[in-house]
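I have a structure I would like to understand better, so I am pasting it below and will then ask my questions one at a time.
Of the protein chains in this complex, all but one are displayed in their positions.
Naming follows writing order (A and B), and every chain is counted from residue 1.
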Amino acid sequence: MSFFNYIDQFNAIDINGFCSSVTARKVESILSRDTITEMDFLALLSDEADKYLENIAQKARLYTCRNFGKVVKIFTPMYISNLCENVCAYCSFARHHSIVRRHLSFDEICAEGQKIRETGIRHLLVLTGEAPGKASVEYIRTAVTILREYFSSVSIEVYPLTQSGYKEVIDAGADGLTIYQETYNRELYTRLHSGGPKGDYIFRIEAPDRACKEGIRAVTVGALFGLYEWRYEAFFTALHAAYLQKKYPSVEVSVSFPRLRPLVGDFTSEHILSDRQFVRILTALRLFLPSVGITVSTRESEALRNAVLPMGVTKMSAGVSTAVGGHSGNASTSQFEIADCRDVEKMCSDLISMGYQPVMHDWNNSYVL
Amino acid sequence: MNDELVIAGRTITSRLITGSGKYRDDRIIKDVLRAAECDVITVALRRIDFDQPQENMLNYIPEGKILLPNTSGARNADEAVRIARLAREMGCGDWIKIEVIKDQKFLLPDNWETVRATEILAKEGFVVLPYMSPDLSIARRLVDAGASAVMPLGAPIGSNRGLQTRSLLEILISEIELPIIVDAGIGCPSDAAEAMEMGAAAVLLNTAIASSDDPVAMAEAFKYAVKAGRIAYKSGMASQSYMANASSPLTGFLDS
Partner (left out) sequence: MNINITVNGLVQQYTDGLTISELLKSKELNALRVVVEVNKEIVKREKFDEYRLSEGDCVEVLRFVGGG
């Protein structure tokens, strides 16, 4: 069964009700165990568990050290096209926004790739908006083929593809997929995506399943925190990651918790995630899924990224631009404002001074025949 | 709520599965089974001894028990399949414990041959319970092959040193959807309780009862141990308390 069918059993769950029933004894019991369940994870997000945050964080650090050592993988995103047919209420790239749109030619992709490579980056995340007419599967596939010459690992963060679409892109050398459900709340999802193909909730939520079936090596999932209740999104994100780890045991699963950032448009949120809540989700997740990767992007400030690093972070971006062509000049509008502007060199030296080893080259797809 | 074990659609109330081998005197088996209150009992298949033609294990097993013949003696999948088909021909059901042991030094099962045999026999409608060395990827293959449960060993046969494969058993219990029945390595009732506390669906043991000074009493002890372990597992045990090492607080920055 796909993830969409799997979560059916949780759809009636009263998250706030459950959390308010969590006692101190329950939290202590959870903290004393080596492995915890998804309901234990949710209990760690309760008000009662908030009092134990330092304990939870300490244990999360221990688990992270055990599973990952003191190592952080470095990557950077490359936006190659911000053409988009969707109307997403919370995104700068929504089709009705008059922003600078760019769609890189293959020569421009080479140039951008070269510029990024010179900074030392070897792991790349390629992003597009959803404009299958122009940023087609073939376009993405070709971009991947080109960029594989510059980077040892190329992941994609694009609109949901069909299974055969993923196969094409994976055969071209893409070894990772990042795709955020934005919100796991189906009703809200439909309202937020009032135009364009992104309105198909099921097609998106099952995208990781399709990619895994085609042999993708790594998958990152998550929600955009700030759209809906934080406990709800955290719970379903955790369920999604756990499901993928169990169902596709050979896939490296990671999670990210992107928070809404200032952007073009007038979208306002009632569910802004506080720093404390961010930390609570991250540490609880580390205890629930000790071997899952956790990525923190440059939506977060330098200070916060540094502070949460020991609690569970395994991958960070550096030298980031969220504009198309942002590295080689003549850039488009950015997708969101970046809060951590450290370049690769600064990021690496900061990590080293904090006692971590930045890893630029962790995996090379050429090992796969 | 009923905490029954269901294997291939058949409900079993006792989570203690006993073997029928190695008894000083087979006649005691009836009393052992009564003391153990088990539902499932393993047997083996061998040539008739023409000097004692009336001696038959079926004489000692009460009505209503589920027989679980094993394929002991098989050194590869083909031999296991042959024994299984013969066992089914006895007419006592179609459950089979696949036991393929090529290694004569440690008597460790051959996992690959076990998967092969499971595939063939599951297709023929057997209820297959494969005995294996705990290995998560093999266990997954057994699930795909159609096994009705997975039976990882708790320790090498005869080691009598408790559940040596503990961490691997925990992984199987957590990751595999089928009942996990710990087989081999259970030397005393506390081992059985431990396996059940971990979340095993059942335990299978033979030597610990058969070779004790008082098998009937030992069977009763195991019965209690299995029940106790299961109840403990279901109630969620309190573990050792976790000591937070607050030498360098991590979340202080949130208060600033």
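Here, contacts are C-beta pairs under 8 Å (C-beta built on N, C-alpha and C of every residue); 3 or more make two chains touch, one makes a residue touch a chain.
Model, not experiment: these values are computed from the prediction.
The chain that is not displayed touches the following shown chains in the complete assembly: B. Across B:26, B:135 or B:197, the residue that sits in touch with the chain not pictured is B:26.
Contact with the omitted chain, checked across B:16, B:35 or B:67, is made by B:67. Listed for chain B, the residues touching the missing chain in the whole complex are 19-23, 26, 29, 42-48, 50, 53-54, 56-58, 67, 69-70, 72, 82, 85-87, 89-92, 204-207, 210.
As a convention for this text, only the chains that are shown with their structure count from here on.
Annotation: 43 Å between the Cα-based centres of chain A and chain B. Interface residues of chain B, counted against chain A in their complex, comprise 136-137, 140, 170, 174-175, 236, 238-242, 244-246, 249-251, 253-254.
Within the complex formed with chain B, the residues of chain A that make contact are 28-29, 31-35, 53-55, 57-59, 61, 246, 249, 275-276, 279, 303, 307, 310-311.
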